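All protein chains but one are shown at their positions in the complex.
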Amino acid sequence: MAVKIFIATDRLDSVLEKLSTKIDLWIPALLKDDKSGPTGFVPYEPGKAVAFDRQTTMSLKKVLLPQVETLLRFEYRKEPEGAINSTLAVEDRREARPTLVFGARPCDVRALTTLDRVFSNGPYVDPYYTERRKNTLFATLVCRQTDAKCFCSSVGGGPADMEGSHLRIVRTDDGYIVEALTKEAQSLLDNLGDAPDASREKQAAEIVEEVSRRRVGDLDTEGSAEAFRKRFEQTDYWVQMVSQCLSCGVCTYVCPTCYCFSITDEAENLKGERLRSWDSCMFYHYTLEASGHNPRPTKLERYRNRVGHKFSYIPERYEGLLGCCGCGRCIRSCPVSIDIRQVVGHLKENTNE
Amino acid sequence: MTDSSPRSSAPADQTAANTQGIKIVGFLCNWCSYGGADTAGVCRFKQPTDLRIVRIPCTGRMDPLFVAKSLIYGMDGVLVSGCHPRDCHYAVGNFYARRRMEALKLFLPFMGIDTRRFRYTWVSASEGQQWQKVVTEFSEEIHRLGPNPGVGPRSGENSKISNGLR
Amino acid sequence: MRIGVFVCNCGTNIAGTVDTKRVASEALSFADVVYATNYMYTCSEPGQQEIQRAIGEHGLQGVVVAACSPRMHEPTFRRAVEKAGLNRYMFEMANIREHVSWIGNDREANTQKAIDLVRMAVAKLRFNNPLFSSKMPVNKRLLVIGGGVAGIQAALDCADGGMDVVMVERKQYIGGKMAKLDKTFPTIDCSSCILGPKMVDVSQKENITLYAASEIESISGYIGNFTVQIRKKATYVNWEACTGCGLCTEKCPSKKAADYFNEGLGAARAINIPFPQAIPKKAAIDAQFCRQLNGKKCGVCAKVCPVQAVDFEMKDSIVTEQVGAIIVATGYDLFDHSAYGEYGAGRYPDVISGIQYERILSASGPYGGHIRRPSDGKEPKDIVFISCVGSRDASVGRPYCSGICCMYIAKQAILTRDHLPESNSYVFYMDIRSPGKNYDEFVRRAQEEYGVQYIRGRVGKIYPRGDRMVVQGADTLLGVQVEVEADLVVLATGVESSAGAGELAEKLRISYDQYGFYMESHPKLRPVETNTAGVYLAGACQGPKDIPSSVAQGSAAASKVQSLFAHDTIETNPQVALVNERTCISCGKCIQVCPFGAIQWKELRGGIKKAEVLPTVCQGCGVCNATCPPKAIQLQHATDNQILAEVNELCA
Partner (left out) sequence: MLETDRIQLHKLVEEALPELDMMIGWTESCDPLQTTPVFIRDAKLISKLTLGPFCSQNLAGYLVKPPALESVPKDAKPIGICVKGCDSRSLVALIQEKFISRDRVRIFGIPCRGTIDWRKVAQRVGLSDVKSATVEDDFLVIDASGTTHRIGLEDVLARKCLGCRYPNPIIQDVLVGQVATPRSSSLETTYRDVDALDNKPIEERLAFWQSELDRCIRCYACRNACPLCVCQDKCIAETREPRWLTQRVGLPEKFLFHFIHAMHLAGRCTGCGECERVCPMDIPVTLIKEKLNKIMEEMLGYSAGLDPDGVPPLLTFNPGETEI
């Protein structure tokens, strides 16, 4: 069983092709024919270029929590004659195949701890997510492309953080060194390549060492849970911070820890399916009640909830775990440049003002 | 009836083979064109069978999005028909419709949807023969165009293309 | 919802080319359908009972009938399901006759189409809601537009029934075309003797308000509550004061005014009363010919008028009337024969139209009832009548039959013989259309008793020879060319729609055919109704008609009005737009586009404004629904969800 292999840059595609015969493979790729265009995780196809040069626009969340998934299909069956008796047939759509995400980033993998808490760790276990989660391995890149919007170190992670990952990818001058971090990952590397030579191994070790020392971001989240509670009622604060918010769903959809979903039954005539789809707390309909009342009628309440959820409710509920992995996607993609670090950072300033 | 009557000028009955699968939806105003289609029926003017008619009160009720929705979700043809301009039962409904339908007609091809699959026309309740002509010509056009390729699969989940560049 | 589907065989009308049994059994597999059957004649009494039985037995909450056009029997079935306790709007029809069985013979394709149509109807029905009418008061006043014989009949019938009637006539007198006629076929009774008393009745009934020399300016509102603006044209004579003494006419120095009443055969004065029996018997000034009004020094009439009724400063005025129903009886016009170059295009004074001849025959006409020809005043000896001038001729855009010409030619030929026993009358005809009571006998009398010579064939040319006219044509029965030298040629000009019929139709929101005749609701079963509730038709405005038919239609329209006015209130149509205030974004686009002004702002608590529909004003066109961006305004019974349901069924 191979523990560590070297893949030369020009061999990456053939290695991935081989790998894809062993396991369902997802890679980060360009979503548009423009090298600076949007990127996201997609199922591997031969010849498809891996977009390793930057963090993906969309997180890898969709591998485990698709934007829309069919939970079940149903069909009413009618008796041919006594049409009155119809019976409901339900088809369970749970399925999970062994999957490898090649080229994840530490922040993205770390984000899964939040999703795990919600979907897998009880008291209610979501079988769809959990089955996929169990069957999915992550080959994670030691991240050397952090930018001014990254702040993973501020929220408990780090650019070389391998927690939750099964393989580590280190990008060297002429290729990639892929190292299995868990037993189950080792067999994946069989027959994919040779062990790296000493010089490359040395370079890789230096990179890991160097990246591990980096502190990415300077947001102080200490005490933010409490500060948030104090700020909760201070409308002025939220007016000041997020008046420019458009109430769109970009931040939540690109966010790797946002997991909110909606369930709808879509039926035509006698057949239908139950869909689970991403929802966004930025949307009016998210909290719209059947009575027509909406407890969060404006973007202020909605944005406040997003901040509160990540930096107050989740940590208070799950022993200090933050609902944010510091990937910075919401800052990068926000159409009006709202910076969540500012909103969280200012929570503690002059709380009593 | 003489030989030049509309009955005999209608096409021979469509064979099962070429009607199969082609579906055309018609949005007809209740006062004129639906009546025109009735008149055509009363006069036994033979027509192709592909058309399925939705009765609407007035072409003014026609949201262009009904047409867009039908074509996007795979109807092979969409026909909108109402009272002749100035004859609207509601006086001006078809004036609104005319602008909206025309704008859509010009817009569809930009999105890659064949605009020949959409036609709007004015047929009065007395014009059974005109209705026969409209239906026959439009159906023939759609048969020539064949099934609507649509814009993509109606899957619940991301389409195959959405997993990246093709 | 528990839905029942009833597929009608309509004898063999549907079952002949649609497998109705299969349609019913397929319907049973649709969502919510708990009962489906086919039936021989669903609209028959037992057919309706079968629906009612099934509603009770299967607890149906909605019914689909697949049969003929809903324009035919939707009201029938709505009543039937209502009797069984369902709301009438929990009903849908699939048109599998006019739209399926009658337009194709392919049984398989037809059956498939019928199944689709039933599926769409079921899909829509699943989104139907019970709808309820509200009641609103009926203003029991009638507006009659047009004071010809049809309008007069309608007005008198209603006035006799005790209703208030407003009559608007564009000309300065009532009586229409009939007032110009000498005698009427087939009885040869005097036109003014039978029409005159009716005209007098109109002027004398206290509950008839007559606006002559007036036109409809605008109409708003809806059945039971129309508001009509009437433009009273300036007559330059105060009719309140005018006694009809005629002194002004006598003294008027402008003696060459157009004599419209006599079809240009005589000359009138600029101020005149068109004919002695005119109702209202009031003078009016023809501004075109009045010296005073054309800047010349005159004013004679004003000086001689014993009651100072002449008012040269008079302007058009607008009066507003509120009515509950409208009868349109605007009549017809006669074809202008100048379109026929081969008949001289109106250049020959002795080639005249039928209505001109009618005035010549009339004792009150330009020649005092003596038959003379216009060119030189001589008595004609040979007179040729030519039928179908502007009728049954697609080349002049008049492919239809005018229906009256054959008869009035026969009448005029007979009268000619009565007046001039020595004269010879010839009639060139294409076919003789004489289907009315005693009509064919009348034509025969003309031929057999009065010796009128009927020549079947078209006239190719008329030209002068000396002081006579040569009529060249073919006798298609004998197969020879014929040439008749005549002193006078009478062209039986056909009927065409009244000038301005289209504009009036737009004001009334009724439709008209390509020739300008108004469309009835149903050519057989609703001949005097229009598609606009509360607006009815009488007379030749709906199509060419003779006097008996026009009078009958006048009475028919009047009876429709009387049955409407028999109720104090009428039920509103609940198929109107409705605003969901929760999703209304107060953009006001619905208010902007509504053709009826049926939507207004409603202020909620806190000053928030939302759109609100006035259900009695809303006509249910749905323009607002198509326009509303968040679809907060929904046209009941044609909601987005209902239309989408039908579309989705097809796209599925």
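By letter and in written order, the chains are A, B and C; residue numbering begins at 1 in each of them.
Assume contacts are C-beta pairs under 8 Å (C-beta built on N, C-alpha and C of every residue); 3 or more make two chains touch, one makes a residue touch a chain.
No experiment lies behind these values; they were computed from the predicted model shown.
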item	value
Touch partners, limited to displayed chains, of the chain removed from view	A, B, C
Contact partner of the left-out chain, one of B:Val42, B:Cys58, B:Leu79 or B:Val92	B:Val92
Contact with the hidden chain (one of A:Thr57, A:Thr140 or A:Thr172)	A:Thr57
Residues of chain C (touch criterion as defined above) contacting the omitted chain	580, 583-585, 587-589, 592-593, 607, 627, 629-632, 634, 639-641, 644
Where the unshown chain meets chain A, residue by residue	31-32, 34-38, 53-54, 57-58, 67-68, 147-149, 239, 243-244, 246-250, 252-254, 262, 264, 266, 275, 277, 280, 283-285, 297-300, 331, 333, 335-339, 341-342
On chain B, residues whose C-beta touches the chain left out of the figure	63-65, 68-69, 72-73, 85-86, 92, 95-96, 98-100, 102-104, 106-107, 109-114, 149-159, 161-162, 165-166
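Assume only the chains that are shown with their structure count from here on.
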item	value
Chain occupying the middle, per Cα centroid	B
CA centroid of chain B to CA centroid of chain C, Å	31
Inter-centroid spacing, chain B versus chain A (mean Cα positions, whole Å)	46
CA centroid of chain A to CA centroid of chain C, Å	72
In chain B, residues with contacts to at least two other chains	none
Chain C: positions in contact with at least two other chains	648
Parts of chain A lying in touch with chain C, wherever the complex brings them together	76, 78, 80-81, 83-84, 268-270, 292
Residue ranges of chain B in contact with chain C within the complex	13-16, 19, 23, 25, 30-32, 34-35, 37-38, 40-42, 44-49, 51-58, 60-63, 66, 69-70, 73-75, 83, 86-93, 96-97, 100, 124-126, 132
Complex contact set, residues of chain C against chain A	28-31, 33-36, 58, 119, 123, 582, 648-649, 652
